[in-house]
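First up is the structure itself, then whatever we jot down about it.
With one protein chain held back, the other chains of the complex are shown just where they sit.
Order of writing sets the chain letters: A and B. Residues in each chain are counted from 1.
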Amino acid sequence: MAMVKVARDTKMMLMIPNAGANDATGPLCAPNIFRTSFSNWQPNFPMGKVMYDAGHRNVATITWRYTAGQEQVGGFKEGFTKAGGKIVEDLVLPFPEVEFQALITRLATLKPDAVFAFFAGGGAVKFVKDYEAAGLKRTIPLYGSGFLTDGTIEAQGPSADGVKTTLHYADNLDNPANKAFLEAFKKKTSQDGDIYAVQGFDTAALLDIGLAAVGGDWAARDKVVAAMEGAKIDSPRGPLSFSKAHNPIQNVYLREVRNGRNEFVSIAQDNVNDPARGCRLGA
Amino acid sequence: MDFLTFAVQLLNGVQYGLVLFLVASGLTLVFGILGVINLAHGAFYMLGAYVAYWITSYTGSFWLALLGGVAIAFVVGLLLENVFIRRMYGRDHLAQVLLSFGFILVIDEVRQILFGKDVHSVATPDFLRGSIPLTDVLSYPVYRLAVSLFCLAIAAAIFFVIRYTRIGMIVRAGAENREMTRALGIRFDAVNRYVFAVGIVLAALGGIVIAPISTVYPGMGDSMLILSFVVVVLGGIGSVAGAAIGALLIGLADTFGKVFFPTFSSITVYLLMALVLLWRPNGILGKREV
Partner (left out) sequence: MANPMKQKVLPLLLVALAAALPFLAPTYYVQFSTRVFLLGLLAMSLNLVVGFGGLVSMCHAAFFGLAGYALALASPQSGPASLWLTLPLAVGVAALAALAIGGLSLRTRGIYFIMVTLAFGEMLFFLFHDTQIAGGSDGAYIYFKPEVAIAGVPLIDLENPRTFYWVALGLLVVFVMLLKALTNSAFGHALVAARNNERRARSLGFPIFRIRLTAFVISGALAGIAGYFAAAQYGFVAPQLLGWHLSATILVMVVLGGMRTVTGPLIGAVVLLGLEEVLKALTEHWKLIEGLIVIAIVLVLPGGVQDLADRVFGSATRRVDEPRSRPEKPAVPPGEPAAATREVEHA
């Protein structure tokens, strides 16, 4: 967010390939700021309806007490309550603590229909493992934001099996762009591509479109921005275009952890457009 | 909160407290017996966890990691005492604080170079996997129970050694009146070295046993350091029994704090410390000021 502030002050072009803070394409949106990743709200809103449709009516949420956690869970809550569901309790613990035992016990006491969790990195690994070790996974299904299981499956091992998440990408998306991308990525880096790689790839693609439109003349900034605004990219993640607030409009997929990967189950919602609350661009 | 949930949360708090005790006991021994304050204690805890990760990722055996980690920590402790800590006896606390802060910077960066900033996982040893069902929904992981028992065993061992063995007697005598003990012919160089090494081993041990439960991540040393300090201050510097009491109090305060006052759970711990200090400025079992 500090970078966004500087970019707004200096009018320097800022491309955000990963950060999700809602505000960057919300109140702090600007013509020179583009995001090719997601807003924290975006991948989670569709999960609300998904969980409701799966029959869950009372859900508890759990995350860290920081902006990203609140925004991700917030997106889910909005979708879920809109579909008619009820949030039993929102559990939070200080960031970046990973001692979940007390709260997991609390979840067992609450006995919700399901749990929606947002954690990332090491916390995600531990939470999923702890959840399974406490036996909760058998009786209370675990759902989460895609970050709960992205990049962490190897460390989580079998405890992640069956966890359903939503994200704007799935490892085995069956579209030609994804197939080509994964193959080329593996060849070049001998590692498997993931959402972070795709986002970086798309950032470059977007910049390419902008530059192509002006034949490399960076000084014609307004035209570059206009070209990028109208860009339609055939990305490995599916069709990608941009909103007035310069946030991606993209599909959000429901995935389930199977065979050590986040496998595609269905499209949770297509062409999800973040509401960009507070942004005054193109209003 | 019904009784069963309360009992489970109590168990959670005690288990957490026991691991805190394991780490804090090393801190209080080093300070109580050697008179040296070691801020890098948390860094050794972290190193223990990373070494455990490293050994298990190569050999797949948690037991090897346990033994190897302890051996490495012991040797490192001996070396550090010989080269650095030895010069810190009798020096003012500020110098000791700064030296150990320097250690932290170095250890952190070395860990970064060797292991990077990634988060890692250590698998639970096979025969300790599984959970014991407590309620129809909740199970308690066997490994956590094993860790609690382990910490209790260590506590008993420390108590036994200090109370009933010759070396324990020497250590106690040295803490009480070093000059006199030396005059009686006891040489302290070796004793100091071993005590410091044991302190480091205890910290590393904490990191090793907690690795399968927690994840192995760069910041783990910091949070453990501050908490062990609070435990030691609460219980009284130099008192292992005090560290046990302090650790249990903190473990329970933190666990119940998380459930009842989620926003202020971290602060609960410090408030507890402040209250205890108002009542007993030297900690619960600390020696009164002469």
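Simple rule for what comes next: a contact is a pair of C-beta atoms (placed from the backbone, for glycine too) under 8 Å apart; a residue touches a chain by one contact, two chains touch by 3 or more.
On a predicted model such as this, the values are computed, not experimentally measured, just so you know.
*Asks:* Would you list the chains present here that the left-out chain is in contact with?
*Replies:* Within the full complex, the chain left out of view touches A, B.
*Asks:* Could you tell me which of B:Phe115, B:Phe150, B:Phe188 or B:Tyr270 touches the chain that is not displayed?
*Replies:* Result: among the candidates, B:Tyr270 touches the missing chain.
*Asks:* Looking at the whole complex, which of B:Leu99, B:Ile170 or B:Ile200 touches the chain that is not displayed?
*Replies:* B:Leu99
*Asks:* In the whole complex, what residues of chain A lie against the chain that is missing from view?
*Replies:* Touch with the absent chain occurs at residues 1-2, 5, 65-67, 94-95.
*Asks:* Would you write out the residues of chain B that touch the absent chain, in ascending order?
*Replies:* Against the missing chain, chain B presents residues 28-29, 31-33, 35, 37, 39, 84, 87, 90-95, 97-99, 101-110, 112-113, 159, 162-163, 168, 172, 175-180, 226, 229-230, 232-233, 236-241, 263-267, 270-271, 273-274, 277-278, 281-283, 286-287, 289-290.
To be clear about the criterion, only the chains that are shown with their structure count from here on.
*Asks:* So, what's the distance in Å between the C-alpha centres of chain B and chain A?
*Replies:* Spacing between the chain centres: roughly 38 Å.
*Asks:* Quick one: in the complex, what on chain B touches chain A?
*Replies:* 1-2, 5, 8-9, 12-13, 15-16, 119-121, 123, 131, 133, 135-141, 143-144, 213-217, 219, 223, 254-256, 258-259, 262-263, 265-266
*Asks:* Given the complex with chain B, which residues does chain A contribute to the contact?
*Replies:* Chain A residues touching chain B: 65, 91-94, 96-99, 101-106, 108-109, 111, 121-123, 125-126, 129-130, 133-136, 139-140, 155-157.
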